[in-house]
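Shown next, in structure tokens, is the structure this report addresses.
One chain of protein is taken out of this complex; the other chains stay put.
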């Protein structure tokens, strides 16, 4: 129950991030709704397709679609007040990627996949909704541009497997993984830490 | 038989719309063919992947691929005359989205999915070929930009389920749904009705 409530905060935060990007591109109401939907459930959809869990998650849990549609309508109605919510939204989004990463990892384990593949699945779950959002809005995905976002998911995933290999109870590994993702993301944004520059000539574009 | 013939008109109209967009981008013959293919069968492919009906539809019915390839070659050969066909093409396309929407809904019902998910599947079947076309051509999907297109599919889908809940014979619900999609789309284009403006500051970009 608590889990589902917290999970829904992540869905709402992802949906609103989709609404914001879509409205910047001045899409119509349908377009805004689709982008909200894709941002919130796109990562989990790709994950389910890759492991073969079909019909994919949101098709079996229609209430997620209702939550996203309601969020979209409210976000469009109160568009002028959204900027006052930026801090809460950032927090929800961060909690969301923490949860999504570990949900993806658990699905990978249930499918009998190896740790590195599970971590990839977790990262896809957490980050590829945003990637699809940016592709549909004709932008290079923002997570490919120096932000500590996917890297936080990967770090949390690695910690999960390190603890698991150390004989720690899976439930604790799970919580530790989620908190690690959240903590790294919060610290990176708080202290303006980005990915290292890999270019020899000059700084990156982003 | 009648159904298949009408269905093929939809496939042909979608394929030609792909050819037109691809030729505007001046792609080569292979690129034009791929865009035609993706436009005509992309929506159904995404639908089949989401519900887990694999190999996807066009792989089990190769004649669809032949129809699209032939359409592409003819459209390229007679490219100068295509503009004279715009009215017929628009009509075929409109019939196509009506049929595709209800095909998607039926597949959703067969998979035991709830009405809102079935309507989503129908809309994906009808509209996401065009979405993939625009993404491959590096454009923001045109259906996200104020046209009554996906909304017509959603309205037809809702009517289908309202009638079904009212105890009407499924066959009649089906026909009523298809005709509703077609009628709304025709009326919207005829009377220049678009999606409502959702922006407080100024009008949308599109």
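Letters A and B mark the chains in the order given here, with residues in each chain numbered from 1 onward.
We adopt the following convention: contacts are C-beta pairs under 8 Å (C-beta built on N, C-alpha and C of every residue); 3 or more make two chains touch, one makes a residue touch a chain.
What you see is a predicted model; the values in this text were computed from it and never measured.
Colleague: Among A:22, A:59, A:97 or A:120, single out the residue that touches the unshown chain.
Modeller: That would be A:120, which touches the missing chain.
Colleague: What residues on chain B make contact with the chain left out of this view?
Modeller: 22-23, 25-32, 34-35, 45, 49, 52, 54-56, 58-60, 62, 65-66, 76, 79-80, 135-138
Colleague: Determine and list the chain A residues touching the chain excluded from the picture.
Modeller: 49-52, 111, 113-114, 116-117, 120-121, 131, 135, 138-141, 143-147, 150-151, 194-196, 198-200, 204-206
The rule is short, and it goes like this: only the chains that are shown with their structure count from here on.
Colleague: Distance between chain A and chain B based on Cα centroids, please, to the nearest Å.
Modeller: 30
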